[in-house]
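The complex is shown incomplete by one protein chain, all other protein chains being positioned as in the whole.
Up next, chain A:
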Amino acid sequence: MRWLRRTWAALPRLGPPGVVWANRSWLAMGVAVGIVLTILFTNGVQPLFRESTEWEKGKLLVLSGRDQSEGGQRKALIDQWNAEHPEQPAEIVELPPEADGQRSEMVARAKEKADNVDVFNLDVTWTAEFAQSGHLRPLSGVDTSGFLRRPLESCRYQDKLWALPFNTDAGLLFYRKDLVKEDPLELDDITTTSTRVLRAAQDARLTAGYAGQFADYEGLTVNALELIWAEKGDVVDESGEVVIDSERTRRALRWLADGLKGEKPVVLPGSRAQTETLTTQAFRDGEIAFMRNWPVAHRTLQGNQDESAGRPRIDFGVTQLPGPSVLGGQNLAISAKSTKPRAAQALIEFLTGPRSQQLLFERGGLAATRGIVYQDGRVATQHPYSGTLLDAIEDARLRPVTPYYSRFSDEFRAVIRYALDHDGELPANAEKSLTDALQGR
């Protein structure tokens, strides 16, 4: 106890030289003043400046990619909003269809001084970048109940809500009913079934078992992640560490690299140059037994089936991928520079509300972000795959969350391309280059 007393006595001489600890009352008073001032400020002064809750008047500009819904449902919704709210009319400024081009224009506009946009329609992978760069205004006082968990998660970054999910998406496994009798549960099942049907040669058009999107664009990132997850491997773990260098990851990449080879390949060699529409075409032409694609392919295939009278048709079924799917979709966020944040938030809540979501899915074919829509009878008849899709969305995973996502995706694709050319082996610096990319290097 003596040392304690001695330290106490010596205290005046310890600590930063300018602060004289002997006169502790000064210090205590200072802290007290600080606390009191803060409390006064937050409770007394701030409320005086608290904004009103009335919506600002004036035009709301929405920056968005092209409306890909059937029959222009997004525009129909905006028309409806404008009829109900003539003082806050909304207008969509449509950007080029390529995601990279959209992002480029949005980023450039966000950096302007002028208030030139109120609402961004962001791809799910951009939330972190836009939030970190200060382009977005966090949402407050929003009722988020009713949204599906995964799409809502993609709207959060560093524990703040930056957006509301506009539409969502998850990859599905399409298969030919005449060739595939059981839903494949893992990649090996796809191999087994493919080998069997290729050997049986029931269908002369059949050239391979499986196809995905392996052309060099975002689709390659999505497909490679899903294959790695199907083998229970991973690329970036929960804590943000790169964990690509594992036996499971290698097994998935080997499955793909080996599958692309041979006389009767498991994976369609042409799929290394395929995007979503080309894969759909290969499936429709009977070249493959399995296809990984987004639900929009269902609409195309179904449409063809209805029209093709008297010609060989593809009878197909839909099930979940062997592993979790990558979560797709778009989120609506408020621009930090908007002078009409309350009206903008109201517009976002309108567009993501249950009724709008129902219309977008039922008529437009854009997968809803609210669970209740999937229970609707009309939706289930219009889109018979909706139950499977809901399961896939609930099991889906986000792509790595980082403000430098596009860098990461570029780098990840370089790693995958190397692996495909080298029997599934990873380049020596894979872990380092991906870690750097996550930091924007």
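FYI, a residue touches a chain if its C-beta (ideal position, glycine included) is under 8 Å from a C-beta of that chain, and two chains touch if they have at least 3 such contacts; residues count from 1.
The rule is short, and it goes like this: contacts and distances are computed from a predicted model.
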item	value
Per UniProt, the name of the complex member that is left out, chosen from "Acyl carrier protein", "Sarcosine oxidase subunit delta", "Ethanolamine ammonia-lyase small subunit" or "VWFA domain-containing protein"	"VWFA domain-containing protein"
Residue among A:54, A:159, A:247 or A:263 touching the omitted chain	A:159
Interface residues of chain A (partner: the chain not displayed)	12-13, 16-20, 22-23, 26-27, 29-31, 33-35, 37-38, 41-42, 66, 71-72, 75-76, 93-96, 98, 100-102, 104-105, 107-109, 111-114, 116, 129, 132-133, 158-160, 275, 277-278, 280-281, 284-285, 300, 303-304, 307-309, 403-404, 406-407, 436, 439-441
